[in-house]
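The complex appears here minus one protein chain, its other protein chains still in place.
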């Protein structure tokens, strides 16, 4: 599989953007600048980027509570996201959604979602629309290893098969749902097999390896786009942070986090591969790094200076039009 | 496997009781004597009886909207059920539940259930109680081929595995959920495999054959009782009636109903087997038939004469004690 | 004009909307029927027959589903987010229990959480309410519960004419709409024009006009209240009867104006009393029409119990003409 250089540099840029976005968000939460509940995607960047590299703006994704990475990978504007996290009225959602509800419908981002497994049924709807319109679009939903035990997730998978809808289910195994390991919460020994038993193929990838995810997601999305019904991607990669900022992470084994950062890093892996193949040289990657750092810095500066919402805005945006009675 | 003669005659009696109960209920609905929504179990009798033959009073079952057979098989009193269906205050549920909510907690019957897949999560609770108390009890839930697509059913199956609870999931495939065939509603090709993928063994049986169900259920229940976690039974057998009384059954193929009654009848099969093995002679079975017919006749007579509920009873039985505020 | 049942009126609205707009589709359990079977696919049209005929005309836009209500609502919500106009059927309003998150946390809140940048023009239809001896899990109104949730519009028609016009408005509406069809009224007929017409949301209907008491009633209680009021007219008591038709938005103006004129208010709904619509309207009047009130505001509703099965119990459970008349007299005395 040969990937165009532009795609490669864009993928790297997005992964780096997610990484630095999240690390900075972490710092700003510690500083007390970002309110609410925030869940960081650091470590899992290749999942989002490897999947979204196959999508265009009118394909849709729907995300989870851990949504920043998915949104950035699908093209959400970084400054708009940062402003949203800071609660500015200039944020992507005017400060009404925050981290758990970042969305950008025009870019096919049907939202992060604060309800575990809230997204997959909605994604099936988007896929169904594509099927009815015969427009070749696909609808991707992301789920965690914990989320797959929620009834709505199962229903969505079966429904997608029944409706032969181009829905792609991306399952991100980061080994934990909050403080519980997948080996406890998923009763069976083989989650991939349990998923495939619903009647669609699932392609597995190392979530620290952009190329592996890219390849697996390519197969799944191609399967769905071609009208063969749903498909799945199963990517394994731990998160670098706690479930939430401040999580004491009692569930970690000794050296687990160090090992993750040391040996399971999509950015390092990507650079190593580039060094091997020579497709992108270190200077190019360094330049991207610098641009990303500047972009994040700029986003935070803007977010801190951005307009704050006002009380009148509370009751706006509930309805498009609430009619005569309102 | 040798089954004691008493067990055999009791099984036959129960299957016959269910058959005649349901046929009579059908007639009384046609007569306008039984209000509400009623779903008949006719044809599937061996499922309930083959399973419940392994249970004692303190094992529990939880049933579905098609619950009469399960309740009779688990020991519910026939006259009390008939009175309930007629809406008498002398009914098993004082006329408050009707067909969809027949229950008898003292006999381990946690109720028919009007919500498709409402039962399995509750059954896991009963199983969990058995596990905590280490009392060797099992909890059986019944689900139809349509019900298994409901999120609550999936959640219950995974939860039972995770908790290693002695929950037995009996899936009754009668090929239809209302007017939709299983081949449409269950997306995958192999429902048994999809169920087993959750992490427990499923034993298959011909639902027209008491002996097959008895054997399969025996294995499943033994598995659960022995502390190995949940198990499943998958029984295939069509229903003789429509989904509800008056259903035009547009979904039936030509000759389908005749074939069912002719070639898939647990009572006929049972008699044929007895004729072969000589375990019970025809006269004994005929005598049981006569007793059953008399019992049903008696139940209907009693139900018609039974007390009707009164307006004051409407607000009784909501709470055990609603406290000072009530 | 032809007499049509509420079932047929809604069916006609669905046909007209689908004819006009390719983005409209119906989805639900057995809305076509017989899928996967040896029989005639499309022969069912929903268990109450409301979607009859749609599959045969538009097979690609009449979509049967497994028994997976969360996925049904989700499918409607997601399709609507990308520009379709789905009309999903949830067989009984009671089944909101298994799909509530998709309705109240997803569909209802998209636009707000996304900063006003999305639209979700989905309609979810439900059969609702009591009167069928269908017991605790198949008889609930549920619209009072859904009225609580900002972001939803909630419709409860009381007759075939309104049902058609409200359904056409619901499908054309750019916000998510929950449409509760009192199932006991499906067979009730009245004059319904063949043409396409709409009834705006948030505009109450004045079903009766009178001077002594304002009666506000919902859904299947509207015809019961009308009959009760007609009987009281013979005793010289004259009442306004207001059918809000949509509980969200609510035509507060119509109710308050009437109460200001009569000074007396009775609110009738079939749901149990706590945190329901009867309290909602009573509370409205106790604040905004307080100065006009001349007597206690009476609520006629079911008691604080689940719906019982036996017909005698259900008859005692649901509000009826006698209870409505007694309440009207009580507020006058």
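Odds and ends about this structure:
Letters A, B and C mark the chains as written, and numbering starts fresh at 1 in each.
The definition used in the following text is that a contact is a pair of C-beta atoms (placed from the backbone, for glycine too) under 8 Å apart; a residue touches a chain by one contact, two chains touch by 3 or more.
Note that this is a predicted model, so its numbers are computed, not measured.
Of the chains on view, those touched by the hidden chain across the whole complex are A, B, C.
Shown as candidates are B:18, B:115 or B:280; the residue that touches the absent chain is B:115. Between the chain not shown and the residues A:95, A:125 or A:207, the one that touches is A:95. Here one chain is not drawn; of B:14, B:52, B:78 or B:124, the residue touching it is B:124. Of the candidate positions C:192, C:254, C:282 or C:318, contact with the unshown chain belongs to C:282. Only one of the listed residues, B:50, B:97, B:166 or B:187, touches the absent chain: B:97. Remark: the residues of subunit B touching the chain excluded from display are 60, 62, 84, 91-97, 101, 103-106, 110-111, 113-115, 118, 120-130, 132, 139, 151-152, 155-156, 158-159, 162-163, 316-326. Residues 70, 94-98, 100-105, 108-109, 112-113, 135-137, 144-145, 147-151, 247-248, 250, 271-272, 274-288, 290-291, 293, 295-299, 303-306, 308-309 are the ones on subunit C that touch the missing chain.
Residues of subunit A in touch with the missing chain: 35-37, 87-89, 93, 95-98, 100-101, 113-118, 146-147, 149-152, 176-187, 248-254, 256, 308-311, 313-315, 318.
What we mean here is this: only the chains that are shown with their structure count from here on.
In terms of the distance between Cα centroids, subunit B is separated most widely from A. One finds 45 Å separating the Cα centroids of subunit A and subunit B. Counting partners per residue, subunit B has 149-152, 184-187 as the residues that reach two or more other chains.
Residues of subunit C in contact with two or more other chains: 65-66, 68, 70-71.
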